[in-house]
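Omission of a single protein chain aside, the complex is shown with its protein chains in their original locations.
What follows is chain A.
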């Protein structure tokens, strides 16, 4: 197998769709095929149990340096106070990119895609798919840019932006300038989210919104124009929110996904991890249990084949089968 990028035509269920995909590798190590990445962007198994196996990296060494530098500012850490890098969030991100040719979550990728206009009247009609830039956030992800492309081209664009604005590649800037550079992307993203509405949404808010970035005019004191110019047809805010969301996943997901090493993410927030049960007393008074990952969580109703075995209360029943 190779990890060559290629143009690929989706020939799956969505007839007539042609989208440019940057194909990740389907990793094969030691003869063990890990995950069958589907080429049409369908939801692939996450492969939570791949002991001892490694996926071929998606990120190049140079890209990995930049992603590491970004994660180190998003969730800063030291050995004594681990952050995203120490937790293995970069490995998590690379693993996610290597494992999924498109998105890790089920995504509707069929054409057509929306046209966005910055100003002026929006045409009306059933066949018209045009949205003004200040309304786009309400529809969520619509850009059609897949994570491989967003990372590959976004990293390059981000470096281009910091060279233009701060005079050096991102990884070579000092921490304060790095934060200022990230802040430009963050504020572009916030500005695309309908003002106060960006504070709404509760704890289950998916990211990856497809806003087009802030629309403030005037001189480029903020760096918005430079950022937009460096990113071209990519959305800098989408790049920022994607890498932030991925870094958080790498900090706080189960360690079997490659991040949250030694449960440092859960230790940070005081989360005791995956437990089988809590008592009503613990709900009121708290707990002193040690954090536990999925690997150490006992299976409920395990199959036991001895004279003491008690069958699970709930068992499959005949009468259900694939049609």
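Just a few scattered comments:
The rule we apply is simple: a residue touches a chain if its C-beta (ideal position, glycine included) is under 8 Å from a C-beta of that chain, and two chains touch if they have at least 3 such contacts; residues count from 1.
By definition in this document, contacts and distances are computed from a predicted model.
UniProt records the chain missing from this view under the protein name "GMC family oxidoreductase", selected from "histidine kinase", "ABC transporter permease", "OmpA-like domain-containing protein" or "GMC family oxidoreductase". Set against the missing chain, the residues A:74, A:150 or A:184 yield one that touches it, A:74. Looking at chain A, the residues touching the absent chain are 12-15, 40-43, 46, 48, 73-77, 83, 103-110, 112, 114, 122, 124, 126-131, 135, 137-142, 179, 182-183, 186, 194, 196-209, 244-245, 248-249, 251-254, 257, 265-266, 268-272, 274-280, 282-287, 294, 297, 299-303, 312-323.
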